[in-house]
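Of the protein chains in this complex, all but one are displayed in their positions.
Then we have chain A:
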Amino acid sequence: MATKLEKVPVVVIGMGWAGGIVSAELTKAGINVVGLERGKDRTTADYTMVHDELRYQHRTELMQDLSKETITYRNTMEGKALPMRYYGTFIVGDGVGGAGTHWNGQTYRFLPYDFEIRSKTVERYGEGKIPDWMTLQDWGITYDEMEPYYDKFEKMAGISGEEVPELWGPRKNPYPTGPLVKTPLMKTFEKAAKSLGYKPFVIPAANLSENYTNPDGISRGACQYCAYCENFGCEYGAKGDPAVTVIPVAKQTGKLDLRTHANVLEITSSGGKATGVIYVDMLTGERFEQPADVVVVASYVFNNTRLLLNSNLGTPYNPKTGKGTIGKNYCYQVTGGTTQLFFEDRQFNLYGGAGALGIEIAEWMGDNFDHSDVNFIHGAGIRSTQYGDRPIAVNRVPKGTPNWGAEFKKQSIKYANANFPVKTQGASMPHRENYLDLDPEFKDAWGYPLLRMTYEYTDNDREMVKFMAQKTREIGEKIGADIIETAEEQGNFSVNKDTNTHNTGGVIMGVDRETSALNTYLQMWEVENVFVVGASAFPHNSCFNPTGTLGALSYRAAEGIQQYIKNGGGLLV
């Protein structure tokens, strides 16, 4: 039996970037918000002992407890999905700050091409350029409409970057802080890229390049390049994190009722509208029903989709008919085509770094080049980064070296400070049969079905990787190294071997209720008082880390929710 609580105007599920931004904006506008977070509360005081690679990275200190809930996974619709029993590629955040605590901090805007991707592709290349299987859709919003929201997110988080006008959408304002430092590694890439005619830029970062006070009055110190970003929290608060930005702001209004260890199991509904949520206290097992006028679903991509499916909200996507929307257009990030460099007589201070420290070129991104003669659309950023190479995680050795024994030890030590890769970060196009639904067999600790992922890299991805591998090779050869190795092909997807947590889609935004779950305020077409905020709203994933766009969309959703409350209901679009 659940204890029924008093009704509130807004309940927000999840206290990461999406939930934090929405909570800050609504409470600043005088609206009372209950924030439910299944993990614990966190501040910088939690990170006194944060430089612990084993605990934070390999024992996934800041991540969701998989003993309670995980996903199941299969490569194709014919296979049987099996649970991800421990972490491999995905690191799903938990606790106040969510993934916004353990991220690296790379904060991009998507390209104008992204938001109108179907129209612009057809316009330039014709309908025939888009294969039948590719469920490519416009987002229902343009870059110019997104610009003010990007600006807001960048100012709040204090994004450090340099302006590169060509190849990007126009900015109304410069980055709030200048770019991070350019290290010898980055200068090496820069020199080679420039000599090939590219215009390299320093990656935009939420790791502050200088001390910064944001428009909410939050002051944070500059990044110290300690190299503990991804998987870790920042003890300085130098890394933009909801726990040191938007959440303290929301708390300070006195209008945020933040409840930690509160895991939402279901959204309740009646007559086509949500009525509230049921949640369980993770420490005591006690259940509560929290009625609300508006429900904001702001947890991770996976759980956003799962909560709607487990609550019978919206129409589940059917890959056979293409009908329905919840679970549609799950996309990932394609990062194949790396060229690895090993040096005999050069060493870099690779123990230092920052999560967003790096340099990149934009020439092969999006539709920045002519795709007439290639069998793919979109593209990739080509980049070299300096996150800081931690010794358990990073032991790069030349091909042919065994992964244990005398030779492994010798080579891994020899090259520990004398190697770096030229990498790609590529876009991921939607496939009709790449989707999310409920697993028919496996359950979470409370008996609710787990989310089932069906995903494999597409022909578009594989063609793109072959193309980008040539480009990384070219830059690698221009840099010059004693050993140059290129991974020329994209292998199959593996939930325990791939390399990032850039999951997108499942509850996508768009122009109509037949093809998308949400309008451009992230309001559900089918359930008007539910807003689903996060990268789950992306109809495809671009060649960037998703957080900048997730943040911008969160500001837009917050605006929509305020308007919805003011209007007293109804669809906003």
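Methods note: a residue touches a chain if its C-beta (ideal position, glycine included) is under 8 Å from a C-beta of that chain, and two chains touch if they have at least 3 such contacts; residues count from 1.
Keep in mind that, in the parts below, contacts and distances are computed from a predicted model.
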Undepicted complex member, UniProt protein name, chosen from "Gluconate 2-dehydrogenase subunit 3 family protein", "Glycine cleavage system H protein", "Integral membrane protein" or "ABC transporter permease": "Gluconate 2-dehydrogenase subunit 3 family protein"
Touch with the omitted chain, as defined above, among A:20, A:83, A:336 or A:546: A:83
Residue among A:153, A:168, A:225 or A:317 that touches the chain left out of view: A:225
Hidden partner chain, touching residue among A:119, A:195 or A:492: A:492
Contact set of chain A toward the excluded chain (per top definition): 43-45, 47-49, 51-54, 58-60, 65-67, 69-70, 73-75, 79-80, 82-86, 88, 181, 183-184, 211, 213, 218-222, 224-227, 235-237, 243-244, 248-249, 251-252, 344-345, 347-349, 351-353, 357, 386, 391-392, 395, 403-406, 408-410, 412-413, 416-418, 441-445, 492-497
